[in-house]
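With one protein chain held back, the other chains of the complex are shown just where they sit.
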């Protein structure tokens, strides 16, 4: 088959590789009908993720058709159409038993396109198939569900649910890239009174408005704290979601929230931040971090199926699988190309 | 002033009465600009509520202007525009301190138009003004907030929040009168996948659709259990809200839910129901009851103010205060007149 | 091997049967070192459980040594000492993924000694071994952990946790048989201010005191409601746990609780109860039912291991496996013999 192979920092190719095959009785082989590229794939390509070895097929999001299953697999069968989740779950360890699949101790967690071969390929082996694949409800096309492989559950679980958004809340979302927009999408499910998007790029703020933010702030021109306080009787936001991954935006989040408020960190951080405990110790704040656990994937699938959730507008560019190199080029120049998520289809 | 006075079973009149005056330092006197009639008022008129004595001014919902306040009142002042809640809160007892104002042990709870004179009048004395009145945000007219005096917080707290509705849930609402419609309105705030309205009257089911139900069932023609199971892989609804108040509909709710599901009773019951513990004991069900506590009133006001919640469509008929007798006539013949809620304005 | 075989209503024998063998790749065969008898076993013997066919080996609680495992089993291996839980979990269905193993849709739930052969035998086949067996921590003998196969998690999950017991609560436990005593044991973990045990048998009330109840009530001589109200400023208990399984005691529970209180039903009911909604609809009550899910088993094992939980006092009589008929006799005449739980060891 052909696949997108990482060959060391800065190097990748769409090339011939051997077909994957069942290794464990709990594996499945999936024929990929749609996949996409994640910001994390770009990190790997830069060499920022040393755990990922040269020769690795990238990608951790897909929709596809089950081709074969191991002898212990009971919940999917060849021919089934499935969502391949970014997180694999052994289903047996204490974390999996608590629904915290991202912290799996039994060999799962985020492994696809990272520690084992991934989904940017014609075929992919998925371990722990019974607890890591999700049947796609009838009538939903690939584009309608592909965002549920990573970006939507990440923003929903780590941003929206960890943040504890409730009806009537004022929610500040710092960063309006794909994850920030997905957080807006998820936040709306709990009917906040206000969703405030904060970003330095006006084009992303414009997108934030399209996705449902009712207030937008560009800190290069406006003071976010002042605006948030004006909207909230001087108190601050109920919830702030960090969707950038640098210490400045994290610290901004801790300043934007009211006493009793929540900061939900979704951003991927490479460096420490300063936590101003000298101010925060009296303020009853809650700060959360998290890798996606994908416990919400069945919920999100139901919402797509019932028409309550439509994530197709995340897909700005479409390619055939064989155009993976071109797709990477477009996605990696998002500022110029306006790419949010790119779809690669078989 | 003039007011709607109950004079014993079956008897009421719009008549002259003395103006109310401050009794306790925590009282306020409110000039009513809008009030409405509740199904409970009809119960009192029938003589079903023996605690209510002849001579009582009815009504427990209003919007108005603060006329005078007692010397210990600090959070509202003459001239302020306020929502008068159906529930008064002493703010000091253990229940009030837990936000459970409906269970107030300090002289509050539901007292207006029941144990003390109510809001269907030109003026009303409201005890515990600091903890029982809510400032109306600028720019909102009476009709936009009056439903927050009772029907919306009741459906939201006792139905939606007690029921624990979560995104993706299938919610069955049994009874599509005003409370059932308010439950639909509240349920939507948590993004269920399906809202199923069940009622014997097609006109009410039609209203349920307008308010946001995506499935409607008339049990006189269809089997509710069968339809709910078909929608839910044979399991049943996640949440069922009882909004009628008779044992048959309560028991239907306990049959409609899935293992692990919730029944939230909102209906006013005069008789016991049968609880089929021989079936339910293994099914991990949760059943809740409740009088409204009105802890959610500030939340709902924020949502009206931000445009997320619009309850004006509950008002089907409008009258002047002096037309209170006519308003009662229209409201009491709801099946003919199509009345949901009637507005009486000054 | 030898086992206790049910041969139809009223008939059982300790007799020779074929050894169990691995059927599915996820099975294990366990050599039983300790087992016990449950009230449910007596129900089956009476013929009250028609799903249980003649020829069935009874018993759903055991400690033992893994003898062999199926090819897909990864978390236990021959020689491991394990607790066999009353509930088997497929680990793959929506209920198992939410930790609600008792409601398993994938072939698990309560099946041992009911729909498949059970633990009152020298060997037992346990399906879904990876998600249904629990490693026994080093240093703990059989008697220290056997109660965690059913009675402790049942009382803890369905009574204590469903009831939402919090520090400072007043908890009424109606029924002081083994399950009621286990509920007392579990309730203490959350530091209630008072644990009130209610039973008609003084001997059981005496046991309740030994297990930690600080108030005991015999309704044949005293009025439980009056005593509970006196203890609680006239309000009622925060939580009532039904541990009998008849409608009278259930209804007593609904009368004993305060506004805002919880009734947690643990009892096994054969008939409906009357739910006095005409009183309860205004009282903000929560009523729960449930089959044990055994999500708490790892927690309880930790507490036994750290010395916080000691359940050995439940074992009043000890027998060898071959004396199973005698053990049944003693257990079935608990009122005379004073049996709480009987231990059968290899």
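Residue numbering begins at 1 within each chain, and the chains themselves are lettered A, B and C in the order written.
Basically, a residue touches a chain if its C-beta (ideal position, glycine included) is under 8 Å from a C-beta of that chain, and two chains touch if they have at least 3 such contacts.
The structure presented is a predicted model; accordingly, all values stated were derived computationally and were not measured.
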Touching the absent chain when the full complex is considered, from A:218, A:286 or A:337: A:286
Hey, which of B:53, B:98 or B:202 is the one touching the hidden chain? B:98
Residue among A:20, A:70 or A:102 touching the omitted chain: A:102
In the full complex, chain B touches the hidden chain through residues 25-26, 71-72, 74-75, 91-92, 94, 97-99, 106, 130-131, 295, 298
What does the interface between chain A and the hidden chain look like in terms of residue numbers? 95, 98, 100, 102-103, 245, 247, 250, 259-260, 265, 267-278, 280-291, 293
So which bits of chain C touch the chain we can't see? 166-168, 188-194, 214, 298-300, 302-303, 305-306, 308-309
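Please note the rule applied: only the chains that are shown with their structure count from here on.
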Intercentroid distance (Cα basis), chain B paired with chain A, Å: 41
Listed in rising order, chain A residues that touch 2 or more other chains are 298
